[in-house]
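All protein chains but one are shown at their positions in the complex.
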Amino acid sequence: MSTFGKAIEINLFGESHGKSIGIVINNLPAGISLDLKAINTALSKRRPNSELSTSRQEQDKYEIVSGYFNGLTTGTPLTFLIPNTDVHSTDYTKNILRPSHADYTAFVKYGSYQDYRGGGHFSGRLTAPLVILGAISAQLLAQKGILIGSHIASIKDQTDKLFSDFKPSSDILETLNSSRFPVLDSIQTELFKAIILKAKDNKDSVGGTIETMILGLDAGYGDPFFDSIESILSHLLFSIPSVKGLEFGKGFAITKMFGSEANDSFYIDNNVVKTKTNNSGGIQGGISNGMPIIFKVAIKPTPSIGKTQNTVNIAKMEEVKLNLKGRHDPAIIHRVVYVINAITAYAILELIIRKEGFSWIK
Amino acid sequence: MSTFGKAIEINLFGESHGKSIGIVINNLPAGISLDLKAINTALSKRRPNSELSTSRQEQDKYEIVSGYFNGLTTGTPLTFLIPNTDVHSTDYTKNILRPSHADYTAFVKYGSYQDYRGGGHFSGRLTAPLVILGAISAQLLAQKGILIGSHIASIKDQTDKLFSDFKPSSDILETLNSSRFPVLDSIQTELFKAIILKAKDNKDSVGGTIETMILGLDAGYGDPFFDSIESILSHLLFSIPSVKGLEFGKGFAITKMFGSEANDSFYIDNNVVKTKTNNSGGIQGGISNGMPIIFKVAIKPTPSIGKTQNTVNIAKMEEVKLNLKGRHDPAIIHRVVYVINAITAYAILELIIRKEGFSWIK
Amino acid sequence: MSTFGKAIEINLFGESHGKSIGIVINNLPAGISLDLKAINTALSKRRPNSELSTSRQEQDKYEIVSGYFNGLTTGTPLTFLIPNTDVHSTDYTKNILRPSHADYTAFVKYGSYQDYRGGGHFSGRLTAPLVILGAISAQLLAQKGILIGSHIASIKDQTDKLFSDFKPSSDILETLNSSRFPVLDSIQTELFKAIILKAKDNKDSVGGTIETMILGLDAGYGDPFFDSIESILSHLLFSIPSVKGLEFGKGFAITKMFGSEANDSFYIDNNVVKTKTNNSGGIQGGISNGMPIIFKVAIKPTPSIGKTQNTVNIAKMEEVKLNLKGRHDPAIIHRVVYVINAITAYAILELIIRKEGFSWIK
Partner (left out) sequence: MSTFGKAIEINLFGESHGKSIGIVINNLPAGISLDLKAINTALSKRRPNSELSTSRQEQDKYEIVSGYFNGLTTGTPLTFLIPNTDVHSTDYTKNILRPSHADYTAFVKYGSYQDYRGGGHFSGRLTAPLVILGAISAQLLAQKGILIGSHIASIKDQTDKLFSDFKPSSDILETLNSSRFPVLDSIQTELFKAIILKAKDNKDSVGGTIETMILGLDAGYGDPFFDSIESILSHLLFSIPSVKGLEFGKGFAITKMFGSEANDSFYIDNNVVKTKTNNSGGIQGGISNGMPIIFKVAIKPTPSIGKTQNTVNIAKMEEVKLNLKGRHDPAIIHRVVYVINAITAYAILELIIRKEGFSWIK
């Protein structure tokens, strides 16, 4: 379903070309002065805003229809509505399945009843309300000194530096968070953009990886087994369209190490237990260990491409050629990176409130 | 928490050196003749049973204490209890943190109250009840023609063939499922074992990757966003101790492809829509597309090693050397592979019942 | 929270005097042609529409903002929005607590941040989206031959006949459902209305009881213990503002009977097991037994009255007199009766889908 959460329960709704998309956020405490500017900034970064993205121009002007009174949350369900405005529904053909989109699976699940226009409820556009949720979550996490940031770790074969190349610091994350194309090694910026633009010229698309770091989360959050931090994070991260892989700490590379190399030795630093390496990515036994939490997600190339593709007309059950019209993203990784931040912030907030309740929130 | 599921709700309990470990399985229909032989076989495969594993000899003799009457399920909560018998609790020292185990995080979360012996509730031993759950789930899935199988895809740098090297067939999975060291390329068996034994000689350990395939799941299962197949599977897979990475279909490798290479073109085969490639791993928009579901998990090297390690005595807050005694696994990948099968079977059963209810079960 | 459901998850939102109230209904199957006329009729019956009710005139013009395409559900979250139009917010004073309203408890829970106007999220107005939910649920239940109906069983000391005075029949329920003031004994109609109008003249209010019957639900729905039919129904019924009591079957009166009188003897009627009496109200062991399900709820007198009341100014922490202005209901029982039908229909739908999934829905 399009709901999640025990402590802060969310309900996402809407279709790409329907009247509105939106989200209900339940159980936030009353009296929070929402940082609307931060919400707007987060939305503007997710929004297509350059030649690297689709030319669809959605202003993401949201409306708060409940749970907000005199500029403060009321404690009752907080509902955001984002009307869809710049829709070109005629660009979409109902029965021609777009490869590697959800067109076919949605057809099987919902029959011909789905709102096929622009991908309907499966559209990446549905991540806009998640970005609002993430901005609110980040605002609350900041009260606990928790900071989340991500960078584009690779696009196709081209790679950025990794967090492990630096000493963890909030400065790095703040720099990334203030950027509209976050990379650690500034040399990569133009190389990454060039790859995207070349794919665009070729009516093709590219994907990449995103590396995320959470700083300031104390040890002790998460549970053994089914509510491990990895379980909660992965549940939410894999709900983001285009995510196809996820690894914590050294991830797949740890499988090539001996235990004696992989194990994170403990030492004492100023009366705090720390680990010399952080191959575990800040999580042991499903619980945070106080070191930075680090993970990486794989983002597949955008499935909408201009090149001619082989596919099927599902109504006629015949094979056809598809030449996608409309406005497409040659890459979405530089937009998804903010969605990853957002959903991560929500996941961590959920874990904290499950353990501590709401009393720490100002 | 140690609970999961909306349709088939489970509750895992127990500690490695406590009286018993076990599981409550809720909501299974009445009248199922449990295949106890299949449960025993599954348990025996997970159990350490060769020089490749720890010498702890648990017989995993379970007792069904509720929900089972005259050899059939009753429809009410089905509870399995596995007494712990072969425990050497004196091998464990309370305050010396074992690196990359849950000792430290459990200490932070539970204070000195946790049952530290053998890792307590965090022990891999808790996966034995999950194997029982998996055997029951697999028995029910077989009624729908669904078959799940896994192989050791790599150990350290040594790699097996992949499912993509073969035409998908149930024969492959059945062969894997009948093996006690499942690999696709039989040449690898001895090479893999040699790596493990060499690590054992060196008082070290190794990890690897496991590749899993689900055959026979029709298109249309799973939901957009928060109950995508990837979300449910990842939630459960990342709850298994030692899993540090997960990728579906081409996974991280898809990030190096162009969209025109990555997209799975549709075609028609005997009036069924299929994809020519299966880079998506059988899932699009979070929903099964009828192609085999394929994913890979990363298993870290066993953290228990005989080599001297640097660590901390948490009671005295001082740095110490650790020389682990006791019986350790130089690798657990050949045991975890059956746990991955088990939890996957449960995940798929849960998804099916959420959609269709229980009426299809005989 | 304002969410409920495992099979059909709902999320209610909005405040009495905010922009809009609404509901998200998750997991309804695709392709349902919603009976909008039935929704409108249900809303119009709940709406104040005579001298027996407040003069607030809300048209309850709803908008479907998601999950609905070409006149059919899409299978994705279905969101209804009802803008608030006829609001007189100046009638409400922020700090003067209205006795037996939620003003004080909301103040304690949410501080001064709540939207106090018209009761905010606690307002009976929030039941309008529930009536929409109920109309949709009833439409689906009708496909299984399940019919739900209620009547005003008493107002103050004046009582209607009870369902037990008649042979259960769908005709009775259909007559009740087509009425705007449903009673079983038509003689009571004017007597009931006279009591309400007299209370209105006296600037006072009255309450009463509502009796509900569910016909056509087969035996076998519900679960032992925590998901008994009584548990699910009571959970939802007690969420309706003003409900203070609930009894199934003979309810409190059964405590005055001997077991030999109270027990419902079984007999066989046309090869179907039935009970001669229905003191259990159609439920045994938490599970439907195929007999009509019958329950009664107690509705307290409307707390908003014109008479002078003693209360507290919570900002000044001083005792004050309250003379409520604004438009009030001298009774709400003739409006709540439709809300009881609505929430009951949803509860039964939820129970059926938990057991059988969605495949039976056309």
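A, B and C label the chains in the order they appear, each numbered from 1.
One rule holds in what follows: a contact is a pair of C-beta atoms (placed from the backbone, for glycine too) under 8 Å apart; a residue touches a chain by one contact, two chains touch by 3 or more.
A quick note: this is a predicted structure, and the numbers were derived from the prediction, not measured.
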Residue among C:S33, C:N49, C:T85 or C:T105 touching the omitted chain: C:T105
Footprint left on subunit A by the chain that the document does not show: 6, 76, 224, 353-359
Chain not shown, touching residues in subunit B: 1-3, 9, 11-15, 18-22, 24, 26-27, 30-31, 63-67, 69-70, 72-79, 81, 109-111, 113-115, 120-121
Touching residues (missing chain, whole complex) on subunit C: 1-4, 12, 97, 99-102, 104-106, 108-109, 121-122, 126, 154-157, 199, 202, 204-209, 219-220, 222-228, 230-232, 234-239, 241, 243-252, 254-268, 271, 273, 275-276, 279-281, 283-290, 298-305, 307, 309-312, 314, 317-319
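By our rule, only the chains that are shown with their structure count from here on.
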Farthest chain (mean CA position) relative to subunit B: C
Most centrally placed chain, judged by C-alpha centres: A
Cα-centroid distance, subunit B relative to subunit C, in whole angstrom: 46
Centre-to-centre distance between subunit C and subunit A (centres being mean Cα positions), rounded to whole Å: 40
Where subunit B touches two or more other chains at once, by residue number: 224
